[in-house]
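I have a structure here, written as structure tokens, and I will follow up with some questions on it.
With one protein chain removed, the remaining protein chains of the complex are shown where they sit.
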Amino acid sequence: MTMSAAGSEAVRERQDSVVIRFAGDSGDGMQLTGSQFTVESALAGSDLSTFPDYPAEIRAPTGSTFGVSAFQIHFGSIDVLTAGDDLDVLIAMNPAALITNLRDVRIGGLVLVDSAVFTPRNLEKAGYSANPLEDGTLVQYRSLVLDMTTLTQQAVASCDLTSKEALRCRNMWALGLMLWMYDRDRSATIEWLGKKFAKIPKIADANIAALNAGHAYGETVELPGGLTGYAVGRADLPPGTYRTVSGTESLAWGLVAGLRAAGLDRLMFGSYPITPASPLLHVLAGLRRYGVVTFQAEDEIAAVCSAIGASYAGALGVTSSSGPGIALKGEAIGLAVSTELPLIVVNSQRAGPSTGLPTKTEQSDLFQAMYGRNGDAPLAVIATATPTDCFEVGIEAVRLATKYMTPVMVLTDGYLANAAEPWLLPDTDGIPEFPVTQRKDPEGFHPFVRDPETLARAWAVPGTPDLEHRIGGLEKSTSSGHISYDPENHQQMTNLRAGKIAGIAKDIPLQETALGEATGDLAVVGWGSTFGPIFKAVASAREKGLRVSHVHLRYINPFPQNLQELLAGFSKILVPEMNNGQLVSLLRSAFLFPAQGLSKVTGKPFKISELVAAIHAQLEDSA
Amino acid sequence: MTMSAAGSEAVRERQDSVVIRFAGDSGDGMQLTGSQFTVESALAGSDLSTFPDYPAEIRAPTGSTFGVSAFQIHFGSIDVLTAGDDLDVLIAMNPAALITNLRDVRIGGLVLVDSAVFTPRNLEKAGYSANPLEDGTLVQYRSLVLDMTTLTQQAVASCDLTSKEALRCRNMWALGLMLWMYDRDRSATIEWLGKKFAKIPKIADANIAALNAGHAYGETVELPGGLTGYAVGRADLPPGTYRTVSGTESLAWGLVAGLRAAGLDRLMFGSYPITPASPLLHVLAGLRRYGVVTFQAEDEIAAVCSAIGASYAGALGVTSSSGPGIALKGEAIGLAVSTELPLIVVNSQRAGPSTGLPTKTEQSDLFQAMYGRNGDAPLAVIATATPTDCFEVGIEAVRLATKYMTPVMVLTDGYLANAAEPWLLPDTDGIPEFPVTQRKDPEGFHPFVRDPETLARAWAVPGTPDLEHRIGGLEKSTSSGHISYDPENHQQMTNLRAGKIAGIAKDIPLQETALGEATGDLAVVGWGSTFGPIFKAVASAREKGLRVSHVHLRYINPFPQNLQELLAGFSKILVPEMNNGQLVSLLRSAFLFPAQGLSKVTGKPFKISELVAAIHAQLEDSA
Amino acid sequence: MTAPTLTAKDFTSDQEVRWCPGCGDYAILKAVTKTLAGLGASREDTVFVSGIGCASRFPYYVSTYGFHTIHGRAPAIATGVKLANPDLDVWVVMGDGDGLSIGGNHTLHVLRRNVDLQLLLFNNEIYGLTKGQASPTSRLGTRSPSTPRGSVDAPLIPGAFALGAGARFFARAVDIQQPQLVEVLTRAHQHRGAALVEIFQNCVVFNDGAFHEFTERRVIPDNQIYVEHGKPLRFGANRTHGLRIRPGTLSLEVVTPGEEGVTDDDVLVHNEKDQALATLLVRMAPPVFPMAIGVIFDSPAPTYEHVVLDQVTEELQAGKADLDALLAGGRTWTVL
Partner (left out) sequence: MTAPTLTAKDFTSDQEVRWCPGCGDYAILKAVTKTLAGLGASREDTVFVSGIGCASRFPYYVSTYGFHTIHGRAPAIATGVKLANPDLDVWVVMGDGDGLSIGGNHTLHVLRRNVDLQLLLFNNEIYGLTKGQASPTSRLGTRSPSTPRGSVDAPLIPGAFALGAGARFFARAVDIQQPQLVEVLTRAHQHRGAALVEIFQNCVVFNDGAFHEFTERRVIPDNQIYVEHGKPLRFGANRTHGLRIRPGTLSLEVVTPGEEGVTDDDVLVHNEKDQALATLLVRMAPPVFPMAIGVIFDSPAPTYEHVVLDQVTEELQAGKADLDALLAGGRTWTVL
């Protein structure tokens, strides 16, 4: 049902939640458009989740399919945990954006396109052999075909712009229309445009004019098919002050909060740029005032080594990369394991193997985190589940690294690095402190003397009088810290290293279900960024009366002490992962449960519907 | 019971097998002495197994404990599979050699020492507070305390040597005595000395004189305690021509034999020195005539990359290192997985983590072999069991790498790299050929077209007209080989990569037991250099009537097709490993059997007795 | 039958080029395909090896063999290619981050070893593909996402680095100065051994105009000097200026023959075999000096893979070695 536009006014239909995606050329400003829609939705009290999807190319030729940039927002009055399975609304600024995104729109969803750009040349660039606006391609959607180009040009006619500049305002026109459609305010956007273009007021004015025009268009013109605009209520969020935060920001701030809680002065972040890990470097590079020093090293090996050197010298050494870069760090991480130095290694996972799909998300570096080193070299592995969860995980990484004198691998991924959600600002005074003690007392000191409870060795820092000592990657005597080739000593040290990491289990929360009872027919066990879709899928299955629970692991090495017992309470275990079956393999080996994996490696998060189907399949099997 | 020497002649006692260790300063020539004893024993028809144990230091100060160098030989008329649990004979050339080796001598074993070197200064260097020849230290052994220094000086008195040169002949005197004691010939050694010192005849003469003197001493002097010399019969070896071969040599030759069998002209070996992997580089560096090019790269990354480049260009690319170096290669191995190029990666494992104990053996890089890369990056993993087995494994590595266009990780270890045993020279004409076809036909070609059976992609080599193409580490389209960001395609490729490796299972032998029936109360499952001790331990348990079998894996990824079924035939599974439980974890995960690990990480091989005890413990448990 | 000569177009692959519109990489691609055509290269014997980065996408766009490898490792992989088959003509494409940051060590050693490769360093003084961080050639004070207050580490001068590493060939060119670029690429190809060509490449998105100081049309005469072996080192509109050795020192200075008693003969003649001169030329930069472009150093030495493979061939000439002889090479004995 294709519709053409005409003016009118009507009553708004209520919607619980909406998934909307802005898609266009890299140069069309879709990321900014999406971000502003997010801000206005958040201010209007929605819960939300966003996911930007950049092209792999920096700036692909205009109109090409691989140059399409998109920004997706899921917002609503309900508890929003994922960026959404299917699109309710697609704004496609050109044919390439339409062809690459249309398949994600639900049947009956709304598709907004600018008729002016469906020229033969653009159609060809996008790979269309016929014009999709005319050949029935859109028949199963509600399509809104507007000449946005002309409408924008008219709106900015008085602003004295070049025609290129005028066209650049199309995104604001579209945003205006969407803000009208979902009954959102525009003032934050107007304020932001004023600031952003403070130095070129005519551009600011033009963008604001386009924004207003888009909005006015919705208000005044009767949209086809009785499209009247929607009302999305306020979400029932706990009271407090909110902001939206991406996983990257929240992790960076968590590390800083952890630094404070540990009572340390300096965090030395050694890194080398790589997609999608670089944003963490960028955010931390701006945090000098918080005691953060960033070092862009010559490669990932130097990056992790600089962090190890910093930890050796008494600062908190942190390094970060994505899969290929983490692979390079393996040998040095082994040194940190052997010398028992605190070290945080953040892996923003992306699709592999090798270079893989750098801009696409995956969870396939869990094995590497556990085992990507020579020798028996255990370390702590924890994972982030949501953008806001990254804050807590950041703090916890600092706690474990300093308390246990160990490297901690923090697994996050490309989805979490870029995705954002509203965050109830934490009470920073309420963050429990865990002050670190660096050894000062020479009495009875040797570098591998251990705290009998944590098994952590002493952190004795250069500059401290009378604690001068030498450490290294050769095996050390348990009783003096000197190099030791003694056979039994190596066995003891191997056991100690394993025991220290295993012992962390006593110091972490017992595993609880994220949803559902502690026993049942099926436990869906996840880790990392699959939290949202699993939670929603389990909720949906539970609504249908299935005895299924969601167990989501933050702690992967060691596992929580009660995990075996908890999982034993379920007849079946399903482990959805964005890899070819890694956590499931660890669980099977550890507990000998016949856990089943569910693998998805398409570079995209699970859809709730896929998981719902898998849950049903599991339970039918057993029926 | 300390004895003093006096002359006589008597009847030789028969012995089935003997374990003898020559130990002394790095400068005492123990490796040469041991090697010559080996040669003479082999020529006398013994089966045997040797294990050299070098100090970590290049040349430690004379008389220091950490500078002790040792060479152990186990020889006999029986089937010899290990270098021996406990020593029957220790030749200790100085106090440091005594203090570091005495604990390995069985009670009642023979200890030969040179009384002249037990000076206060040497005792102190070795860390003795009292003279062990006098304080009862040797009371539970048969000790043979001779003034070897004087005896040697007398023997070479006529040779016009400096006193330093004269002392250098002590090892030959000791060798002479041992050759007499075990009734071995001296002619091969005399010949060898003549050749070795051809340019300094007086040194040759002196060494021969010392050798003869040692031998004559045994013949003429009545040794204390009725020590009469022993007779060790000929082993019942299959007929044919034999030589002794170390794991390193045999692996190198296996690779060359594989190259021939594949019909390839060039093997490009890119490596970087590291203990205990360097000897493979050294052996291959001498094999230019066999089409081998060796390249000592600037580091391990360049080494593996050069091998990948060579394979891309149509040669067989091989690289080798030990744990820390393999860690560095992880990222590049991922590239070989992604581009599906043949590549052989040999890991001569050593004790880790990190630098660990470089000269000590361990099996702790299995996890790294399986998982030490980013992404889902499966490859074939095979392991060598004995020095001579390395030859077959070398050939098999070439077969799998070229037939399946995949990296193959060959796991060997420090023990196997240096250990030697007699080898029935194979009939090289009988080595099955597996000629490799490099693609020539442009018809229907793209770089990722696959053989439907093996799933191997085509090997199309630069220089071939009309097959020009581009490959890389980004994800590729299954249908064109071009870069593909398509979500479903990535899933398909991930499945294909996994499926290709899994499919190798159809092309390898079914798993058989190394010893014992295919069902029973206990399967002892091993891999790698633990073959000898496990086999012997299982044999010993079976003699006691226990229903235990030995299963030894050459193929770890994939497992043989029938492995699950085979193991299901046993009530219990015990997995002894020189690591903290790696294969056992893979087996548990794959088959959900409650397999138990038995871990030993002391840098030393398992003793048969340790394994026998563990087997009994397992079966008592279940009783 | 001689093979038909291929045109630049024949060296273009069927893949859609995916650099940003206006990127200097397009010009380099054009020059390279033109050079290949000019050299009468064959598609099947030519291989492009690259690392990761915008520059490293290069192999996809050329119709020869190509290998897009991993970040920084192209020189090492190319070394393996040559050791497998020295008859292949191998070009290595690297970005400044790829070749001088993560891959610095491989570049160093491939130059030292003198493997017969053409090494093209696309220097845009920035990390393009990862969106604009400072690179090892970025000027001091470069503001980037990773250096928000300006970079503080001194940039590497690729020419100085290469000569220090023992390179036997170093040349420079500018992406859009096509005839010179083609000339320099051709010379790099003629050179047997490792030939490093630094190409100033404009990244329009993250470092636009980084080289304007000497690449803008109006400043070229004064701020560039195109060096040619055996010709005086002159530059400037009408070639009014020249370089000479500051008398009694080991340094260069800009002079204007005809002024202050300086004559034409004082102007130094370029000698591409003079390593010391090359070392001074590569360190010159505006505003005091013009930027040296062209073949700065070319002094061949035996190439690594040829010496290695000659040794192999020599040994192979003894006839196909006998495997049995190898196995039975030690001391053997016979059991009957």
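We call the chains A, B and C, going by the order they appear; numbering starts again at 1 in every chain.
Here, contacts are C-beta pairs under 8 Å (C-beta built on N, C-alpha and C of every residue); 3 or more make two chains touch, one makes a residue touch a chain.
Worth saying up front: this structure is predicted, and the values here are computed from it rather than measured.
Peer 1: Give me the visible chains that the unshown chain touches, in label order.
Peer 2: Within the full complex, the chain left out of view touches A, B, C.
Peer 1: Touch as defined at the start, partner being the missing chain; which of A:F37, A:F295, A:F531 or A:F591 qualifies?
Peer 2: Going through A:F37, A:F295, A:F531 or A:F591 one by one, A:F295 is the residue touching the chain not shown.
Peer 1: Thinking of the whole complex, not just what is shown, which of C:L6, C:V204, C:I245 or C:L316 touches the missing chain?
Peer 2: Residue touching the absent chain, from the options given: C:I245.
Peer 1: For the chain that's not shown, point to the residue among A:N122, A:T228, A:T464 or A:T519 touching it.
Peer 2: Checking the options A:N122, A:T228, A:T464 or A:T519, the one contacting the hidden chain is A:T464.
Peer 1: Among C:A41, C:C54, C:V308 or C:L326, which residue is in touch with the absent chain?
Peer 2: In the full complex, the listed residue that touches the missing chain is C:V308.
Peer 1: Since one chain has been left out of the picture, which residues of chain C touch it in the full complex?
Peer 2: 101-102, 104-105, 108-109, 112-114, 136, 149, 152-157, 160-166, 245, 248-251, 274, 276-277, 279-280, 301-302, 304, 307-308, 311
Peer 1: Suppose we count only contacts with the excluded chain; which residues of chain B make the list?
Peer 2: 57-62, 64, 66, 271-275, 278, 281-282, 285-286, 294, 296, 298-300, 324, 354-355
Peer 1: To test your reading of the contact rule: which positions on chain A touch the chain that is missing from view?
Peer 2: Looking at chain A, the ones touching the missing chain are residues 39, 42-43, 45, 188, 237-245, 253, 256-257, 260, 266, 268, 270, 287-291, 293, 295, 297-299, 301-303, 305-315, 317, 331-332, 335, 339, 424-426, 428, 461-474, 482-483.
In this section, only the chains that are shown with their structure count from here on.
Peer 1: Can you compute the centre-to-centre distance for chain A and chain C, using the mean CA position of each chain? Integer Å is fine.
Peer 2: About 40 Å, centre to centre.
Peer 1: Can you check how far apart chain B and chain C are, centre to centre, with Cα atoms defining each centre and the answer in Å?
Peer 2: The mean C-alpha positions of chain B and chain C differ by 45 Å.
Peer 1: Check each residue of chain B and list the ones that touch at least two other chains.
Peer 2: Residues 301, 331, 334-335, 339, 472-474 of chain B touch two or more partner chains.
Peer 1: Residues of chain C touching 2+ other chains?
Peer 2: If we look for residues of chain C contacting two or more partner chains, we find 52, 70.
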